[in-house]
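Here it is: the structure, laid out below.
Left out: one protein chain. Kept in place: all the others.
Now for chain A:
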Amino acid sequence: MNRFAELLDRLVLTPSRNGKLTLLTDYFRSVEDPDRGLALAAITGDLTIAAVKPAMLRALVMERMDPVLFGYSYDYVGDLAETVSLVWPQSPADVANHEPTLAEVVAKLQAASRSDGPKVLARLLDSASISARFAIIKLVTGGLRIGVSARLAKQALADLGKVDVAEIEELWHGLTPPYAELFAWLEGKADKPEKTALALFRPVMLSNPIGDGDLEKLDPADYAAEWKWDGIRVQAVSEGGVRRLYSRTGDDVSGAFPDLAEAMNFSATLDGELLVGDPLRATGTFSDLQQRLNRKSVTPKIQQQYPAFMRCYDVLQIGDEDLRAHTFRERRGRLEAFVQTLDPSRFDLSPLVEFTDWQALEELRRKPLHPVIEGVMLKRWDSPYLTGRPKGPWFKWKRDPHTIDAVLMYAQRGHGKRSSFYSDYTFGVWSGPEGSEELVPVGKAYFGFTDEELRQIDKYVRDNTIERFGPVRSVRADRGQGLVMEVAFEGLNRSTRHKSGVAMRFPRISRLRWDKPAAEADRIETLQALLDT
């Protein structure tokens, strides 16, 4: 249990992806079955343990210590799980000679009935160290919140076994904790596990952005063009009565889209974009789609207001026939016929965009006919469906980003190589009536600049600090003085969480406007106008 607890403690404070991967692979390499598999399941969210409510946890600790002292402690720490893990009284007699393993902890929690759950939890906390107590509480209260996605955990497994992460994603939904056969394969002690489960994920094909000079080398006749839809990439797999919707990284998102899953009365694997609205009449924007994202379950009202549908652009399998080796032209033909047979309110076909040369396509790309289009896709007519991001067959050619001139308001220190640099910037635009304008923060960005520019901004931040809060500095920003940054972003969503009422998608610093007076930066109305289009 202590090794798992230590892993969680390190992961939560390690900001870099590579650092997290090292910690995870080291853990998987050094810890034995079944502990490592249970840890993996806890991280990917595939471990089922009956939840304990925070109120119950609080009641347990109150039986054991003075409520006033608990109150002082909780006020200071601010996090219930952490407070309880620290203040839990432990008598020397409790400290067992044997620290419980993760497997023992999980077995006891899973075997506990609703009524004796709290008692079982209390006994486990008695026998564990402080960090182990924290980990146990995290397991039972749900949600580790350690900044590690299932995708990253799978990448660590791939690193461990020196295999492609696509192979893990493909197997994943046929495996169950503690994944002993998976680890055995990754360590070269057994054959690759057989794919026996139904409706497994097939790793998706990804595109490369069109770079400078790429187009000149390509023949327009070799490529089909489609609109690039601003939804979420999904794979719909229906096989032998099992229906699943997967995200592009193989996470099962079926639970959030029961309306769409309901209509998957076919036997095939389709690739496409998940959008909301009515495909026959009006497609919703990304803001509308957000109403359906990141939900474990979804109310009938929301389903009715924002119905989900899938705009299909590829087919990987029909019945028992695997189509991935066929050319895009052949698959497209099969797809067009297949979509005809599906519920038209839930599935439609992503249309091809007719064009003769790159210039003509460029015109179309710049003036898309719907706000939910964010560019065009180019797909080679003769390309098979390949896993990963092969260079050549698929390109994305995005609409140019929006830009806005904003003023730097706060800067935060980075991590690792950037730990002594103020490298994360919060910027704002002007709001309020003339004569009493105020800056309102509209976003945060931490890349887009060169190392040299980073050094210059860092110096500016240090020279113009007006207040410090831990690693954050508030920078002088008023009508008379401030650093103007041109910020590029892909889109704008309404936000109730931000004072400005807007949230940028994928913001980055595109240019430093040392020349521009702060008072001439943009106003909030400029952004609001973008929202309304």
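Rule of thumb we're sticking to: a residue touches a chain if its C-beta (ideal position, glycine included) is under 8 Å from a C-beta of that chain, and two chains touch if they have at least 3 such contacts; residues count from 1.
Note that in this section contacts and distances are computed from a predicted model.
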Original post:
With one chain of the assembly withheld, which option in "Peptide ABC transporter permease", "5'-nucleotidase", "Ligase-associated DNA damage response exonuclease" or "Heme exporter protein C" matches that chain's UniProt protein name?
Top reply: "Ligase-associated DNA damage response exonuclease"
**OP:** Decide which residue listed in A:Ala107, A:Ile130 or A:Leu352 touches the omitted chain of the complex.
**Re:** A:Ile130
Original post:
Which chain A residues touch the hidden chain?
Top reply: 6, 9-10, 12-15, 19, 22-23, 26, 65-66, 68-70, 72-73, 76-79, 82-83, 86-87, 130, 413, 415-417, 419-421, 470-471
